[in-house]
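Got a structure here, written out as C-alpha cells. Questions coming.
Apart from one protein chain that is not included, each protein chain of the complex appears where it belongs.
Up next, chain A:
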Amino acid sequence: MNMIKPINLLLTAVLLSSPVMAQTPEERGLEIAKEAKQRDLGWGDMQADMLMVLRNKQGEESVREIRLKSLEQENDGDKSLSVFDKPRDVKGTAFLSFSHPVGADDQWLYLPALKRVKRIASRNKSGPFMGSEFAFEDLSSFEIEKYSYKFIQDEACEAGQCFVVDQYPVDKNSGYTRRVVWMDHEEYRIWKVEFYDRKNSLLKTLTFSGYQQYLDKYWRADLQQMTNHQNGKSTDLKWGNYQFRVGLSDKDFNKNSLKRAR
C-alpha cells in the first residue's frame, strides 16, 4: 500500500512532464537548483546576527551568539567571516572561511586568548557546528556543483506548491547520502530539508519560517529549526539584523581582518 502511492505520484509526475519537456528527473532537479541559484545571485555582501538555541533530550538549553559577514564570489563559494560573542569564553574568536564547491575549504581561526591566527587544514565539513545539530556543511553557501540532483515530485506545502528534489552530495566526506529539499514554485525558497545519514536513514529535519524579502529580491528566513531524530536533540537558529550591500570587500575577508573582527 505505502509503496504504491509514491510510485503512482512519481509516474504521474513523469508522465505529465515528459511530453512537454522530455526531461529526466535528474535534469529537472538540476534545472530547479540552477533556477534557485540564479534567483539568489547578485546580493553582493551582507551581514546578520545569528542566535543558536541548543536543546538536549533532558531539556537542557544552551545559547550561542554569532555575527556573520558574507561576500558573494563569482564562480566560487562565498567568503564568510563569523565572530563569536557567546558563550563568553569564546568572545572575539573569529572564523574566516573561503568555501569551494569541490574539495576542502580554506579556513582560519583567530584565537584571542592565544592572539594568533591558526589555519585549520581539515576536509571535514560534516561535524557539528559549535556542538549544535547543524553541521558545518548545512550552513555553508549553496553551490550547484556540490550536489547531483533528482526531481521527485510536486507536493503541496506551506507556500502553495513545492518541488521535492533529492540532492546527493558530491564530497565523499559529507555526513549524508542525500538531502530531500522542499522548494516553493513561486519564489524558489526552501521550506524543509530532510537529511539522510550514511546508511540512508532519516537523521535530521530542518524547517524554515518567517521568510522576509530584502532588496526586493532576496528571501531570507528568520528562523531555522533543526531536529535530530536519532538523538532527540534540537537546535533553533534565529536570524536578525539582516543588512545587504553594506560595502564589504575582499579586504574585509583576509587573515589580518580576522584579528580586527571583534
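Convention: a contact is a pair of C-beta atoms (placed from the backbone, for glycine too) under 8 Å apart; a residue touches a chain by one contact, two chains touch by 3 or more; residues count from 1.
The working rule: contacts and distances are computed from a predicted model.
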| item | value |
| --- | --- |
| Choices "RND family transporter", "Cytochrome c oxidase subunit 2", "SGNH/GDSL hydrolase family protein" or "Aldehyde dehydrogenase" - which one is the UniProt name of the chain not shown | "RND family transporter" |
| Touch with the omitted chain, as defined above, among A:R55, A:K192, A:K238 or A:K259 | A:R55 |
| Selected from A:L41, A:L114, A:V170 or A:V246 as touching the chain missing from the view | A:L114 |
| Interface with the undisplayed chain - residues on chain A | 54-58, 60-62, 84, 87-91, 93, 95, 107, 109, 111-114, 116-124, 126-131, 135-136, 173-175, 197-199, 201, 230-233 |
